[in-house]
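Here the complex is missing one protein chain, while the rest keep their positions.
Here is chain A:
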Amino acid sequence: MFDYTFHWRAAYKALPDMLAGAWVTFETAALSMVFGVIIALLLTLMRQGRNPVLRGFAATWISIARNTPSLFQIYILYFGLGSFGLHVSSWFALLAGITFNNAGYLAENFRGGLKAVPDTQLRAARSLGMSAAQAYRLIVVPQLLRIVFYPLTNQMVWAVLMTSLGVIVGLNNDLTGVTQDYNVKTFRTFEFFALAAVLYYLIAKAIVAVARILSWRLFRY
């Protein structure tokens, strides 16, 4: 029944390439987080505002991002934009898809965080003579970031895991893509993907560890 010999040597030989792929994965995830946070802040502002068009736009974005699979979102960017004559690379489609997804989820987190900052804080800041922008920048946003820091780390781990979907739209230089390339060449599926799984696990743990150290440094009263 069990007549399979594992060949780990081939996988070890591929390790440098896979580490390079891991770096691409991390970069993509980090970029998508940066853009995601910016867009999510904008979406949160739009939702708070009075303009019905902007409100509708933000609400639509968030509900689509949260109610459809991220793979579907990447697909629609990769194949769907093609019908407008916009041919994007698979890496761009992946990045845009994950950013779209991140922004939707983070906007929801920010909304929750904003609710958790007491109204009185803003009013106190205003009555101390700060302008609205100052009050937001110096009082509300720092507290908001403190509250959403943990969800933010979580979302970063999610972003790293989501980059593995790039291989389905033909990306071949991220961690999963590199692994799949080797897999196609050698058909040592289990060994290569086991190594990739270990690398993903290490990346995820590293992110959590760094976030923990960061929060310990940043959020001391």
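Going forward, contacts are C-beta pairs under 8 Å (C-beta built on N, C-alpha and C of every residue); 3 or more make two chains touch, one makes a residue touch a chain; residues count from 1.
Everything that follows uses one rule, which is that contacts and distances are computed from a predicted model.
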Name per UniProt, for the chain absent here [options: "Spore germination protein", "Putative phosphonate transport system ATP-binding protein", "Amino acid ABC transporter membrane protein 2, PAAT family" or "DEAD/DEAH box helicase"]: "Amino acid ABC transporter membrane protein 2, PAAT family"
Option from A:90, A:109 or A:164 whose C-beta touches the chain left out: A:164
Touching the absent chain when the full complex is considered, from A:10, A:45 or A:64: A:64
Hidden partner chain, touching residue among A:72, A:150 or A:219: A:72
Chain A residues that touch the omitted chain in the full complex: 1-4, 63-64, 67-72, 75-76, 79-80, 82-84, 157, 161-162, 164-165, 167-168, 176, 179, 189-190, 193-194, 196-197, 200-201, 204-205
